[in-house]
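A protein chain is absent from this complex, but the other protein chains hold their places.
Labels run A, B and C following the written order; every chain starts at residue 1.
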Amino acid sequence: MRVDNEMKLEFLSKSQNESFARSVVAAFAAQLDPTIEEITEIKTAVSEAVTNAIIHGYEYQEGYVTIICRIIENTVEIEVIDKGKGIEDIEKARQPLYTSKPELERSGMGFTVMEAFMDQVDVISELGKGTTVIMKKTFKKEL
Amino acid sequence: MRVDNEMKLEFLSKSQNESFARSVVAAFAAQLDPTIEEITEIKTAVSEAVTNAIIHGYEYQEGYVTIICRIIENTVEIEVIDKGKGIEDIEKARQPLYTSKPELERSGMGFTVMEAFMDQVDVISELGKGTTVIMKKTFKKEL
Amino acid sequence: MGVSFETLNNTLIIKLNGELDHHSSTYIRDSIDEAILKKNPRNIIFDMSGLNFMDSSGIGVIIGRYKQITSNGGKVGIVSMKPQIKRIYEICGLKRIIPNYDSIKTAIEKL
Partner (left out) sequence: MGVSFETLNNTLIIKLNGELDHHSSTYIRDSIDEAILKKNPRNIIFDMSGLNFMDSSGIGVIIGRYKQITSNGGKVGIVSMKPQIKRIYEICGLKRIIPNYDSIKTAIEKL
């Protein structure tokens, strides 16, 4: 698989960087000429994964969140990585409405949103080591 | 000096990433509430440094360009780094109108523009190792 | 991101503007809770006409206020969602618990 373009972004796990992160991914994906709807979907999915890294991965402690984006033909591949707490039971975590932080009024719908908006969502996690969420989306080619 | 926020961006040395790179830096600097004029100055300076990394640093070969941005109070610090060719004579390179690639219709005004638009521009370079351009700009606080 | 308030009869109208994500949710939540405490409305309506982005953190804010108001016997409605906001409202199942209206007028009549 030839990678047509690639970028990597690292930033401090501050909540003010959530909107920055989703704008950066949207700007990078723009080279595939997505529709406004597709861009919103990508922004939302990235926002979910980055928010999770900040809240659940680092639990508001300072750390770095990394995003790697690759363009392969008309597919964008996005990895959101934290070196935080990790997820004990990934299957449970992915269930709609499940949240480990109800006291923060989390809805437990983050993974459900990522799955609804992206074609594929994979989660790799190790307790005490961190979490990587890998999302893929293929843009429809205009006819 | 306490760093208030920080990000690092790495991307392939493709010319289509020039506009992406300047948008990312502008989006990050936006947290300091700069004027539209200040944002244009930063975008232009970043565009010059990134273009130089692609044309002169890597001479159109594939490589990675790195941008590090730090916010310290109301100052933004931007490093543009390539691991390319390096600059033999930095003083000469910085002179207005000097270009080593007149055949590409380069104007030789890249460094002059960076200096005009940023408060401080430092260049560190080693032949065969690469070049780092460090630029700083302090935003005026509104009264 | 901003939020502003208006009271009509016994209903607090909460106008959301800009982007509602985890970062802005703290400020938005606190502002809404302060307004609810001060005005003690029976029902609330979220006016989303000025909202351009929302993720599941926003859903959390809405559900939190929903629980608060309904536990006091009040009702909650949403009006004027842009298409991108409506999709997340549907995906997150909010549709089944909070009705969506075309205008504030209809919402007040129907609640």
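Everything below uses one rule, namely that contacts are C-beta pairs under 8 Å (C-beta built on N, C-alpha and C of every residue); 3 or more make two chains touch, one makes a residue touch a chain.
Here the structure is a predicted model, which means the values were calculated and not measured.
Just so you know, the chain we are not showing touches B across the whole complex. Checked against the full complex, the one of B:Glu6, B:Glu48 or B:Glu77 touching the unshown chain is B:Glu48. If you put the missing chain back, the residues of subunit B touching it would be 15-16, 18-19, 37, 40, 43-44, 47-48, 51, 54-55, 96, 104-107, 109-110, 112-113, 116.
The rule is short, and it goes like this: only the chains that are shown with their structure count from here on.
The set of chains in contact with subunit B as well as subunit C comprises A. Of all chains displayed, A has the C-alpha centre closest to the centre of the whole protein C-alpha set. Rounded to whole angstrom units, the spacing between the C-alpha centres of subunit B and subunit C is 44. Centre to centre, using the average C-alpha position, subunit A and subunit B are separated by 28 Å. Subunit A and subunit C have Cα centroids lying 26 Å from one another.
Multi-chain contact residues of subunit A (touching two or more other chains) are listed as 16. Multi-chain contact residues of subunit C (touching two or more other chains): none found.
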